[in-house]
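I'd like to ask some things about the structure below.
In this view, the complex is presented without one of its protein chains, the others remaining in place.
Here is chain A:
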């Protein structure tokens, strides 16, 4: 028995887990498309310090190895909320398959991971975290991709990266299996690829921002005013990305306005970061790369390295300090020092995750409970017989103690959304360009996403999904079946040209040969020939008696005229020997051997013309109408 398995319904199912869903924090999405499983991003939540910071990979598979289940992992860009869990995933949970990312992401990602590891393990003293070696081993599994390169992951699964411009090396990915495809994007532009599904971030789902130029002007104005009145400006940034562009902005402004106040960039990562920008300048914008030979935009004259002691210097200054959400490190230290003075200003140039100091001050909180660290040394000079501690032994015990104190924020707090995550307008634009059949929103806040979802469904009439964490979304696709058509058959059909009447389209007839997994559409004759089968001719012949005293050829002519009048779309011909053809059906009129007033119409047709043949016989049986000439 042959099983017809052409048209099974294929599923694209989604399992957003661990924060990618209705929550901003960390991205990690599992896509199953036509039997292939692809994990999109492997992010970490910055707001948590416990197990919750990593995605729960048991969602993917409870039993069995991740390597067996996942066909590949794709990382969209180097922000830790998109790649921070990668070493944990590949080295601690265990995954040995391919991980795809662009060259700049591959270069920068391990630096950020190592930096984060240092803060977590070396400074906070946490254990159960990935090691430096794990980061290195993890990066060995990474395959760097070019933009627009079509990467054949296996025979069926292919992925393609598009420029996303979000941060250095950011890319969106098209994932394709056969004629089904999914596009995963964090921002920006794509060609009209009509995917079955578009997955997009919706961090700024409801914000519709002013033009970039306006925002830049506003930013410069605020910085300038603060510096003019002798205040200090703190700009918490992530080491790579927005920071470099803001530096270029300030550098040129300082140059133009001939300002003297110092600009600092907190050291460590940043010099290295600028170096990455220099070497990967082809990934930055057109303007920067066009002029790079004359002047490398990332060699700054006014911006100098920051030293901790500078924070206490009197007078105005501008400091870029990491990290960007004021949740730890240098930016937080400086913030504490400067928060009390109303002359100062903090400018938050990006989104802040809930739970961070950045988020608190942006939501208007002005009194913050801060944790301070004090090193307290205890001298233990007790005797614990039960613990068998040797007598009279002096124990010195140092430990870090957390002290909670209240910080009052008097400095001005400004929010400037410079982050290149797509805003509502951008997302709508993206959908207009890509023309997806379905949209899935991730990485946003539930309320805002709901708003956007409605808008999308109204405007584009496509289904829009916004799964919660751990939720699986299933989307039905309707794939076509590609087959091979013999060129002879195709040329025969196209040579006839299009049907003259659009309402009655021309039919093409062929035989579909199925052998193993190959499908070939050939002409019926060729199919029989290939199968070594002889064709049987089945012919039906029917005699129709009609009353007509005229001569045979006159009867023939009458039949011809009658049929011609009715069968307007068929080729009806009167042959010289008196017989009539309708397409391939033959009609001959002969005199009845006994009755001269009766004529016998011999109608003959093949099995292929059965419909028309039986129609003709029944038509002729009704006789010829009176008026037929």
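Definition applied: a contact is a pair of C-beta atoms (placed from the backbone, for glycine too) under 8 Å apart; a residue touches a chain by one contact, two chains touch by 3 or more; residues count from 1.
Criterion: contacts and distances are computed from a predicted model.
J.: Select, from "Anti-silencing function 1B histone chaperone", "Radial spoke head protein 9 homolog", "Fructose-bisphosphate aldolase class-I protein" or "Integrator complex subunit 9", the UniProt-recorded name of the complex's unshown chain.
T.: "Integrator complex subunit 9"
J.: Kindly state which of the options A:28, A:66, A:107 or A:134 is in contact with the chain not pictured.
T.: For the chain that is not drawn, the touching residue is A:107.
J.: Could you tell me which of A:309, A:406 or A:480 touches the chain that is not displayed?
T.: Residue touching the chain left out of view: A:480.
J.: Just to verify: which one of A:407, A:428, A:528 or A:542 makes contact with the chain not shown?
T.: Hidden-chain contact among the options goes to A:528.
J.: Specify the residue from the set A:272, A:308 or A:447 that touches the hidden chain.
T.: Considering all chains, including the one not shown, the answer is A:272.
J.: Give the residue, chosen from A:92, A:121, A:144 or A:428, that touches the chain omitted from the document.
T.: Final answer for the missing-chain contact: A:144.
J.: Of the residues in chain A, which ones touch the absent chain?
T.: 1-2, 4, 6-7, 103, 106-107, 110, 144, 146-151, 160, 179, 272, 275-276, 278-282, 292-293, 478-487, 490, 493-494, 504-516, 520-521, 524-525, 527-528, 531, 533-538, 566-570, 583, 607-612, 615, 619, 622
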